[in-house]
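Here the complex is missing a single protein chain, while all its other protein chains stay put.
Think of it as A and B in the order they're written, each chain with its own count starting at 1.
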Amino acid sequence: MFTFVPRDKVSKNWVILGPLVSIIFTIMFGLLIFTFLGYDPLETLYQVFMSPFSRVDRISDIFVKACPLIIIGCGLMLCFRANIWNIGAEGQFIMGALLAGSFALMFPDVETKILLLFMFLVGFIGGAIWAFIPAILKTRLNVNEILVSLMLVYVAMLFIDFIVRGPLRDPMSFGFPLTKPYPEGALINKIPFPGIGYLGQLHYGILLIVLLIPLSWIFINKTLGGFKITVLGSAPKAAKFAGFKENSITMTVLLLSGGLAGIAGVVEVSANMGQLQPEVSFGYGFTAIIVAFLGRLNPIGILFAGITIATVKLGADNAQMTMGIPKVVTGLFEGILLFFLLTGETLQKYQIKWKRFK
Amino acid sequence: MANGKELDILFKARKINKSFGDFQANIDIDISIKKGEIHALLGENGAGKSTLVKIFYGVLKPDSGTIEINNQLVSISSPKSGRTNGVGMVFQHFSLFPALTVAENILIALDQKISFQRLISDIRKLSKEWDLFIDPLRLISDLSVGERQRVEIIRCLMQNPKLLIMDEPTSVLTPQEIENLFKILKRLSKSGCSILYISHKLEEIIELANQVTILKSGRCVSTLNAKTTSTKELAETMVGKKITKLKKNNIKNNKTVAFEVKNLNKIKDNDFGITLKNINLKINYGEILGIAGIAGNGQNELMEVLSGEVICNNDNEILLENVPIGQKNITLRRKLGIEPIPEERTLHATVPNLALNQNTFLTYYYKYKNRNNFFSNFFISPQHSSEESIKIIKDNDVRCPEPNPLANQLSGGNLQKFILGRSMANNPKVAIFSQPTWGVDIGAATSIRQKLLNLSQKGKAVILISQDLEEIFELSDKVCVINNGVLSDILPVNEISASDIGLLMGANINNNTKSEVS
Partner (left out) sequence: MDALILTIIATSIPLLLAATGELISEKSGVLNLGVEGMMLSGAVGALAAVLWLENPYFGIIAGAISGIFMATIFSIFTINLMTNQVATGLGLTIFATGLTGLAGAPLVGKTITSLPKIEILFLSDIPFIGPILFKQDLIAYLSIAIIVLATYFLKYTKSGMILRAVGDDHHSAHSIGYSVKKIRWFATSFGGMCAGIGGAYIPLVLTPHWSEGMTAGRGWIALALVVFASWIPWRIIVGALIFGGITIAQLVGQARGWPIPSQILSMMPYIATIIALTMISGRISKNKNIVPASLGKPFIDTH
């Protein structure tokens, strides 16, 4: 029916067109599925994509939700650019939150935010340690990082469940599995705007994104380290020819992305929960994979991708409340979006040639 | 033009046209092959030879044109139908399956049903009959290149072909294996099987073929009688202009030892590799040392360890001007004046989807590092190489579609010019080339070889690792052969013959998987 012909020059249009077209097609497809399931398509469209923009505090909540996605996404960008498939960001997120939380609970009376800064460090270390396991197995023994990092997600989920229900359990929580509340110094407060008060749940953690995006961009484009990562992912033999050490780069990107996921975990718990519970992540580590792809492994792209996906997630929450659509359906959309994005990548390199029937 | 002659014609292709998008690979090609004729197909890279024969075999379908076999119009719509019509093909890079046995590899191309027992006995019979000894139960991955080609040929013979197509069969063989192949092909042609033989080796064509068809830019420019033409005429028809001879200055008296390898050993790091055993070599400034050998005998491993991509076990295994550098990595060796030029132009020497300034930065980045300013060593990026990149493009006549193109936008020849220029701009002391003219047109190949000669004439030391014996003899002052990770003695080029080298290339070293000396 049709075949692909290599383009002589990679289509620059498709770099931005790809994500945009993919989003549009995903929306169309999604609406089709919803209609098929008996939901009103226009109502669904409004709830999922517009309702998050309907009030100022809702818009700010988009950024709150996008925050962990973007932080993890920047880390995954480094890994995926080097062709290292870190699928375990979810586990690294959890371990970062867990380690930092345990640390914070050792100082129950501290009020200064310096504690929070230390928690970021501890959280980074926690996530990095969790990423170190697949990293060392890959560099020393050539074990595939996909399965190892993924298995560790399940381990992390069970581990935090154990810790929260066991050693760190708050005896005053009356049956609910929760740790004691964090001390003041471990919390990330909402931002008070003069005259308006708080904007939804918008908290100081947003500042991390403001820092991280430009830092990531500089790292990838203006440093030797970023160049090494790009070369390794594009042509490993060329990386060797340049004298870049594959193992060092592998270890670096995994530790960095694990650490960033860990920091994202600290932010989530400190800003939105205030104490540890068995479930601290709601698939952020996996959703961030989609964000990284949608953002074409580019910090600016990831910023927009994070906002887009966060919008959809919030919209899905609203849709669940108002229309009864189970919010787990976002996974459905994320999958479809990824499929279209990948097709867009193919179209970047190849042109469709329709075959005439003879 | 008697009708009797027409009956002699086995295969006739008329007005074959094939395009890929905008690129016209074959334009109005006519070919006529008699029964039992050995017909050579000559042309540069990109002339359209491989495309044409793939059409004859059925892997590709022509946009227009007809094919007649024994004066009957046939439609070859797939390789299976090609085989049914009596066409057999041995691809340049073979179409074999390393993880499967010889018998399975042959069975997979057989379209008729056959019992395994019968298959094995048929293989053994053919093997004996044609002197193509092969054990049906061995895995392809354990076979040498020469042995693999035998499997390909037997596979074709099993189908009783009327036309056997061979795509560049001799680039990977020793001179003795080539002799054997020619014997078989001549025997086949006597028995009535026609042969269509793609090659760029002019002398072979003259020795083997009856007729030669020359392709240029997709068109058939000439069909000549191979027995009455000359290599000069063939070359000039193929390229379309006069070919310049290499300018060689034979006066060389430099006795300073530039580069030395002493008792180098390197165990292979995985199952696919070759272990290097006790490598010893010495090269003076102003010399070209040619290391001949069939691909897969340790050239890649040797290149890795000479360039510094892989460091030696012992610092003293490699010496530059008597200073041990065995444990220095590739960047340090570049700083000291050693420039390696690898075999693979894309994905090894360059990154295809990065721009030329980024590809320059790839091997120049160490120059921008400043011992005193630790912090700014992080912030070096390809922009630093933009100027040098422009200079390389200008000085080496690299044709670019835009000022700073991606590496994959350049043609093979231009990319090679860029790669060479990038290395030479560093004014190295020692340059190590691996297969520098592999897959490159005659015109570009000549210019690359001249550059190598110029280098040595400027007093640099040049190591040339090449499968092309002609090239080795043309350029080298001293010659040796690498065989299964072992280097032969080094001899001056005028003390060794091609036949001697051939024997060394094909010898059975360490009773491993090498071919027998015939």
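In the analysis below, a contact is a pair of C-beta atoms (placed from the backbone, for glycine too) under 8 Å apart; a residue touches a chain by one contact, two chains touch by 3 or more.
Since this is a predicted model, take the numbers as computed values, not measurements.
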item	value
Which residue of A:L42, A:V56 or A:L147 touches the chain not shown here	A:L147
Option touching the unshown chain, where A:S60, A:Q275 or A:T330 are the choices	A:T330
Residue touching the undisplayed chain, where the options are B:P98, B:G192, B:P403 or B:P492	B:P98
Identified contact with the non-displayed chain, of A:W85, A:F107 or A:F304	A:W85
Residues of subunit B in contact with the chain not shown	20, 58-61, 78-80, 82-83, 91, 94-100, 104, 107-109, 139, 141, 270-272
Hidden partner interface residues of subunit A, rising order	3-6, 37, 85, 87, 133, 137, 141-144, 146-148, 150-152, 154-155, 158-159, 161-162, 165-166, 286, 289-290, 293, 325-326, 328-336, 338-339, 342-343, 345-346, 350
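Keep this in mind: only the chains that are shown with their structure count from here on.
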item	value
Approximate Å spacing (C-alpha centroids) for the pair subunit A, subunit B	47
Subunit B - residues contacting subunit A, complex	20-21, 307-309, 329-331, 334, 340, 342, 344, 346-354, 358, 361-363, 365-366, 377-382, 406, 409
Residues on subunit A engaged by subunit B in the complex (per definition of touch)	5, 8-10, 221-227, 230-231, 234-235, 237-238, 240-243, 351, 353
